[in-house]
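Note that this complex is displayed minus one protein chain, with the remaining chains in position.
Chain naming follows the written order as A and B, and within any one chain the residues start at number 1.
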Amino acid sequence: MNPDDEFSEFGEQLRRPLDVKLSEFQRNGRLKHLILASQLDSELLERLRRMADMIRHLSRTRQGNLRLKGLLAHRRAMLYFTQPSTRTFLSFMAACQILGVTCNEVRDAATSSESKRESRMDSIRMFSSYFDVIIMRTVIPCFSECCAFLMNRLESASMRSVPIINAGSGADEHPTQALLDMYTILRTFSEDYTQESKPSRFVAQQSGKPVEAGPGHKTYLFCGDLGRGRTVRSLASVLSQYEKVRMFFVSPDNDVLRMERKLLERLRNSGVECEEFHSLDATIDGRPILEEADCLYMTRIQREHNSSVDEQNQSEMNLADFRITPERTSRMRSWAPIMHPFPRDSVTGEIPVSIDADPRAMYFRQARNGMWARAALLVHMFDASEELMEIYSNRQFHQAT
Amino acid sequence: MNPDDEFSEFGEQLRRPLDVKLSEFQRNGRLKHLILASQLDSELLERLRRMADMIRHLSRTRQGNLRLKGLLAHRRAMLYFTQPSTRTFLSFMAACQILGVTCNEVRDAATSSESKRESRMDSIRMFSSYFDVIIMRTVIPCFSECCAFLMNRLESASMRSVPIINAGSGADEHPTQALLDMYTILRTFSEDYTQESKPSRFVAQQSGKPVEAGPGHKTYLFCGDLGRGRTVRSLASVLSQYEKVRMFFVSPDNDVLRMERKLLERLRNSGVECEEFHSLDATIDGRPILEEADCLYMTRIQREHNSSVDEQNQSEMNLADFRITPERTSRMRSWAPIMHPFPRDSVTGEIPVSIDADPRAMYFRQARNGMWARAALLVHMFDASEELMEIYSNRQFHQAT
Partner (left out) sequence: MNPDDEFSEFGEQLRRPLDVKLSEFQRNGRLKHLILASQLDSELLERLRRMADMIRHLSRTRQGNLRLKGLLAHRRAMLYFTQPSTRTFLSFMAACQILGVTCNEVRDAATSSESKRESRMDSIRMFSSYFDVIIMRTVIPCFSECCAFLMNRLESASMRSVPIINAGSGADEHPTQALLDMYTILRTFSEDYTQESKPSRFVAQQSGKPVEAGPGHKTYLFCGDLGRGRTVRSLASVLSQYEKVRMFFVSPDNDVLRMERKLLERLRNSGVECEEFHSLDATIDGRPILEEADCLYMTRIQREHNSSVDEQNQSEMNLADFRITPERTSRMRSWAPIMHPFPRDSVTGEIPVSIDADPRAMYFRQARNGMWARAALLVHMFDASEELMEIYSNRQFHQAT
């Protein structure tokens, strides 16, 4: 059975307009499944940010940690990661563990019953028999979406059904990466942090120069492998909902690596001002783009997806145009965070380790943010937000007395 | 060292009569090890059913779940699965997690110390040093039995010893599959379920036609790969202890796939009325066997065990005779559950997905039953039945007030 046949029963559902589908992935304003980055609207992002901040604060004390660990201690998760991933996998594991969720994993489809010709949908339904949420990462683009449809269908028939979380599917969607990127951006450009809880060490440097709060009214510079990086695609889509956003896309002038035409068009239709460049040293209206950026988002050339033609092309490119250097960062705005979805390529060196000590280097904290943001997502999806707030309020009360 | 040499020290013990061995696997009427399906007598099955039902009920509430998770929170399990398995493995994981048992796994003998020429028995003794129960699945037929003998020997010498649970060994034994199948059958044909807790949606349909309670006085139809399916062998053996049981065995007329002669003889000696057929459309005394069955147990052709001769033979068979179809189910009794140990073969299609919506389709609930039944087994073996009952009684009390 080829995948197309396998998912053919969902073909019609898949082809419906986006807004129809979105409404099926939520219930009473709460996410039922997280499949597409488009589900992350600004209101939800703000709610998740507040919860992630609470979890982060609670985790600073032993008592807080133990309270958190009781929050979802009655839940069991399946991490179904047939596409290799260490970072996203461990980040979800840690997020589950913070909340007491028991974790299970299947990482190699070959060792699973699929080698006995079990259909993928039977595997998913088996997981849903034993566990309370399925977090899945796969190379098959629409797989997690079909799983969500299957769960909805079971629910309609009054049968057991569990939430699906897309932890990366195909080349297109990686909504929880967009979530953690947005959490990092919201924290960076937020105003409501006290000195004690300031999100990053460079906030102080901003004080002289008032930066507009929130993700709007900003210039985002994306650099690297923009054609194949689902993180950039997902993040750019989510950012497009904010006001007065400008995006600079810096990549080799190459069909594989540059931003996809269709997505560019969609962003422009949403009101985003988009510009493309082929070097970090490029200028716009005579000013260096690096000096214009409020946020720099670097990415790795994903060589594992290269064809032999791609290899040939890239060997002839000057990748130095897509690396940051101390000289380049010296020209960047003092408040502009340097982000990267990681892993970075230690050979190409798009971000050399000499940058790590820069106060704007945000990529390690960004990774840790992923853990808090994913924990917040689980709290939200399991409808434990109120209980989290209660624990958090009690903590403050106890500290005050 | 070849396996025969390795287990030679247990040769004499292995060759003793069954009843002598059975008595060594229990203590004071409680299972010490679960190695053979023959250990599952009707009284024990009934006790495990009641416990599994309690666990199932308690798991419906957060509070109940948290109480369950404390029940065996002081125990650690080793899941030693050198034979690939997803379903049984995950089902045991979930069962452990429900009760708070911490899980550890070794799934690839090659990565273990056996590659350093450690003997299997040294590996087992290592596991027993660190963990409190060993749940094992292996292709070596007598391995788990020898492990139970080793543990008993250590116990006699006042040394550390832990329970062994056979989660599938060789072609012969899969006692916990028989346990979950029996749990499903006991629930299906039980009378003491209130409306609130009815085991399946088709019980209501039975109301018109009084079905005798319990597994006795029934006709079981087994279909598919009966020669190599250890689940059918184990279940048929266990069912043979009930009164007036009739079994129909439907398989290709082929030495590899049909029921083993020796087992058939043993069943008949136990008083079971056995009949063999070579198509689901066969008749007995002029009546279609499908219309006579109170329970249909389908199985998958286990192609992974095929020789090239088997492949050749099967390519010439008409496997359509061993598939159910909507037409065939339409002729079945309204109360007859359709069971399958899963995974099902999505290519051969012995149960097409179009059957899944049939209220008699029991196979997904059967899988979930495996989790409850295995949890009950752990409670029983760790002697926590009384504490479970206490938790359960308190729950009812609290609900009543």
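By our rule, a residue touches a chain if its C-beta (ideal position, glycine included) is under 8 Å from a C-beta of that chain, and two chains touch if they have at least 3 such contacts.
Just so you know, these numbers come straight off a predicted model, no measurement behind them.
Participant: Among A:Leu90, A:Met159, A:Leu319 or A:Met389, which residue is in contact with the omitted chain in the full complex?
Facilitator: Within the whole complex, the residue contacting the unshown chain is A:Leu90.
Participant: Out of B:Arg27, B:His74 or B:Arg331, which is the one that touches the chain we can't see?
Facilitator: B:His74
Participant: Can you list, in ascending order, the chain B residues touching the missing chain?
Facilitator: 1, 6, 9, 70, 73-74, 76, 78, 102, 104, 106, 111-113, 115-119, 121-123, 125-127, 129-131, 157, 159-160
Participant: What is the set of chain A residues that contact the non-displayed chain in the whole complex?
Facilitator: Here the touching residues of chain A are 62, 65-66, 69, 84, 86-87, 90-91, 93-94, 97, 107, 300, 302-304, 342-348, 353, 357, 364, 367-368, 371.
Definition applied: only the chains that are shown with their structure count from here on.
Participant: I'd like to verify one number: the distance from the centre of chain A to the centre of chain B, where each centre is the average of its C-alpha atoms, in whole angstrom.
Facilitator: 42
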